[in-house]
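One structure is given below, encoded as structure tokens.
With one protein chain withheld, the remaining protein chains of the complex are depicted in position.
In this document, chain identifiers A, B and C correspond to the written order of the chains, with residue numbering beginning at 1 in each.
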Amino acid sequence: MRHQFRCAMRWADMDAYGHVNNVVYLSYLEEARVDMLFTLGAELGVKALSDGVLVARHEIEYKRPLVYHPRGVAIDLWVGEIKAASFEIRYEVHDDNVLFARAASLLVPYDLEAERPRRVTDEERAFLEKYLAAD
Amino acid sequence: MRHQFRCAMRWADMDAYGHVNNVVYLSYLEEARVDMLFTLGAELGVKALSDGVLVARHEIEYKRPLVYHPRGVAIDLWVGEIKAASFEIRYEVHDDNVLFARAASLLVPYDLEAERPRRVTDEERAFLEKYLAAD
Amino acid sequence: MRHQFRCAMRWADMDAYGHVNNVVYLSYLEEARVDMLFTLGAELGVKALSDGVLVARHEIEYKRPLVYHPRGVAIDLWVGEIKAASFEIRYEVHDDNVLFARAASLLVPYDLEAERPRRVTDEERAFLEKYLAAD
Partner (left out) sequence: MRHQFRCAMRWADMDAYGHVNNVVYLSYLEEARVDMLFTLGAELGVKALSDGVLVARHEIEYKRPLVYHPRGVAIDLWVGEIKAASFEIRYEVHDDNVLFARAASLLVPYDLEAERPRRVTDEERAFLEKYLAAD
């Protein structure tokens, strides 16, 4: 299952080339992750995931320049892989069947009190598995 | 006495008009304040001012469009007025005798533990008075 | 008449104090202005206002700290005054009857080809007058 998120754009996300700056795409991915992990996680009672998740790695491939539009842009995200102490989220930034970027993030659950990475719990795994998808 | 700060610009501070976006000027003012209050304050042992100061108000007048330059932009700042529980900082954003903006901020010392505004201490007043200047 | 806009927040709009950074409020105001001037203006055929409007001045008063919420924050905006070659927009940033900030911007219509400020046209004045309101 893919989680679908419509991300608001800001006019000033565009740089002097008149396109959304490459850095800002990562903000869009962050909003999509927050929407999936914080909001949905909180709804389902999976609190831990919204309390502490570190980003260990990102990769992003830009396919096409993106211009500000008041309706924002769509982001599809799903889970690529779940390991003992990390999981991968994959994304597509698109709109109206046009693909703007493809990305992936490696995320690490983090114990804020003990200040160290921790394992993915069974409860979290069950939540994440619903979004597990072949590309 | 004026405190002088050279603020680094970022290329993406420019928006689709090819000028530094009006919002970003406020980031420049924040960096100049941080430089004056945190860095200098810490050097002089005036810890409190770097621990908690709330912004109560800003006003800014834009004089001329500003374009990214690798050498950054200059900000002069000084203290406009010191009251019992607040003080005003005034700024000029300029470079090479060209004025880009004039601004002022009302700042309120804040007691982070008690979670409420507090009075300006004598020590802080002595520090701020050195920057007190007629416009 | 007030124009009402719900502005999306981004999680990273919060700074190390755990509140939306004071600079980011100005981005929210920009989004609200863009929504009113670009989107509505375009709908009504008032193209000029979406082509070039310079910000000449902002003032903003912070009333209460604001924390990220997935539903965003509400911005009401209206026209404060219309002069020959400028107009003022006034704003309230609020949510659920709590006021977070009050602000005002002075805007100047700009002729992009001639590269100089220009007068408010009759058509623009008619559009703006609908939002003219006593505070």
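Please note the rule applied: a contact is a pair of C-beta atoms (placed from the backbone, for glycine too) under 8 Å apart; a residue touches a chain by one contact, two chains touch by 3 or more.
On a predicted model such as this, the values are computed, not experimentally measured, just so you know.
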**Item:** Sites on chain A contacted by the missing partner chain, in the whole complex
**Value:** 21-23, 26-27, 30, 54-62
**Request:** List the residues of chain B that touch the chain left out of this view.
**Result:** 7-8, 10-12, 27, 30-31, 34-35, 38-39, 70, 72
**Request:** May I ask you to list the residues on chain C that touch the chain which is not drawn?
**Result:** 11-12, 14-16, 18, 21, 23, 68
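Please note the rule applied: only the chains that are shown with their structure count from here on.
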**Message:** Of the chains shown, whose Cα centre falls closest to the middle of all protein Cα atoms?
**Reply:** C
**Message:** Once every inter-chain C-beta contact is counted, which two chains account for the most?
**Reply:** B-C
**Prompt:** Between chain A and chain C, what is the separation of their C-alpha centroids in Å?
**Reply:** 30
**Asked** What are the residue numbers in chain B that touch two or more other chains?
**Response** 21, 23
